[in-house]
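A single protein chain has been omitted from the complex, and every remaining protein chain is retained in its original position.
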């Protein structure tokens, strides 16, 4: 038995409730009593047995936090979505165009976008995130300035676009031209960083279900991003979350929008293929 | 500070006479508590919404005195008796003197 298999076995054992560690709960996520969201799924083939089940971070939060996500009115992340909806309809830049002028109703044109992003872009010859795509429209089609990565307006727009895919299952492509980017993301995921020599996998693959300090470790999935966090009471981007996680291991980190984080976002998203989109999710 | 503050109210559009309905309100606001320090160690001055009221056709249902311990984006859920057709009036009072209002009509 090789080391990897061994650690998988121990992670499974530790996640068993009988050992005192609180595993994911069995609640069902239905938003607005209407949108059913798949929060537990069969692992994608590429995971090669590393996870026996793919589980949304929603299951690792307590009932109060879970409830806030289940109703759009209670979910303060929807304030960001509403802001972006107003931006969507407002002309900006030298071309005097709004997003709506070209894309019409976001509920139609942006449906399914989040489920397939990050995505390889032929023209750009690279993998692009939703925020990069939005900035491409702003700079090349609207004559407007690019938004700063993961900053307020960019995150609100990403959340608005993401919310149009709620309930649809994540399905990012990892083959063909996306493959080298995905490989790079995977390498980062398993690299041990910092003084503590921890990789993403040390926490989110080998120890999900366990407590670190008083925090219930999830699988670190991105199906709910951007996420409204109770901690800072605002919408947070996936790259900002990655940054915080790496910083916690006392390592030098990459920046939001960097090539490393784009590749990592693709890889992490692919680990959650099959999970329903929750954007904007609510976490602690 | 008063920029970008937007009230949201969830209330039923219809009710029967005398019915008790549940109202939810959420308003986007930082609620700077006056307890936090900036990176130079100076206290950030308090800037909060300090009062919220809900009236129906001019009669009060709820009047809340609010302090810095109310979370960012203040949220309230409460019950109102609807005696007749009319307007629910919601008012939030900011430290800086701004007043934010919303009105929802209810038909009996």
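Order of writing sets the chain letters: A and B. Residues in each chain are counted from 1.
One rule holds for everything that comes next: a contact is a pair of C-beta atoms (placed from the backbone, for glycine too) under 8 Å apart; a residue touches a chain by one contact, two chains touch by 3 or more.
By definition in this document, contacts and distances are computed from a predicted model.
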Exercise. The complex lacks one chain in this depiction; which UniProt name from "sn-glycerol-3-phosphate ABC transporter ATP-binding protein UgpC", "Anaerobic sulfite reductase subunit B", "Sarcosine oxidase subunit delta" or "Thiosulfate oxidation carrier protein SoxY" does that chain carry?
Worked result: "Thiosulfate oxidation carrier protein SoxY"
Problem set entry | Omitted chain - touching chains that are shown | A, B
Problem set entry | Omitted-chain contact residue, chosen from B:14, B:35, B:85 or B:105 | B:35
Exercise. Which listed residue (A:65, A:116 or A:258) would be found touching the missing chain in the intact complex?
Worked result: A:65
For this session: Return the single residue from A:32, A:232 or A:255 that touches the missing chain.
Result: A:232
Problem set entry | For subunit A, the residues touching the chain missing from this view | 14, 19-22, 61-62, 64-65, 68, 196, 198, 202-203, 207, 210-215, 217, 229-233, 236, 240-245, 247-250, 284
Seminar exercise, completed: Absent-chain interface residues of subunit B come out as 20-22, 33-35, 55-56, 59-72, 74-81, 83
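Here, only the chains that are shown with their structure count from here on.
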Exercise. For subunit B, which residues count as touching subunit A in their complex?
Worked result: 4, 6, 8, 10, 24, 26, 28, 71-73, 75
Exercise. Residues of subunit A touching subunit B in their complex?
Worked result: 73-74, 76, 79, 82-83, 233-234
